[in-house]
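One protein chain is absent from this view; the other protein chains keep their places.
Coming up: chain A.
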């Protein structure tokens, strides 16, 4: 199941684990990324708290935790090559995996149709 936040993150939900990344729209708005900082594995994230940082040539931007949970995996590939976030933000350039505190919390997030309305 795919969900979205108003902060332009996507979540792919499988068995209480959310794979999180930023949307194509967000990647387009940020422009060429040159630096990505990801959370530590094991970090406990709080919904709307800072989870990661991305930087373009021009500016740094925060990536927020979409829900409460624990980081179980991070994608080193985007740290090594931040441009992957621009080329494949909703595929290979996922940011981190989050073991959700309450899997049901995801129900409150937007589905793809609602997100498309938001950015339209």
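Just so it is clear, a contact is a pair of C-beta atoms (placed from the backbone, for glycine too) under 8 Å apart; a residue touches a chain by one contact, two chains touch by 3 or more; residues count from 1.
The rule is short, and it goes like this: contacts and distances are computed from a predicted model.
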| query | Which one, "Hdr-like menaquinol oxidoreductase cytochrome c subunit", "Family 43 glycosylhydrolase", "Succinate dehydrogenase hydrophobic membrane anchor subunit" or "aminomethyltransferase", is the UniProt name for the chain you do not see? | reply | "aminomethyltransferase"
| message | From the list A:6, A:34 or A:114, pick the residue that touches the absent chain. | response | A:34
| note | Where chain A meets the chain that is not shown, the residues are 31-32, 34-35, 37, 53, 55-60
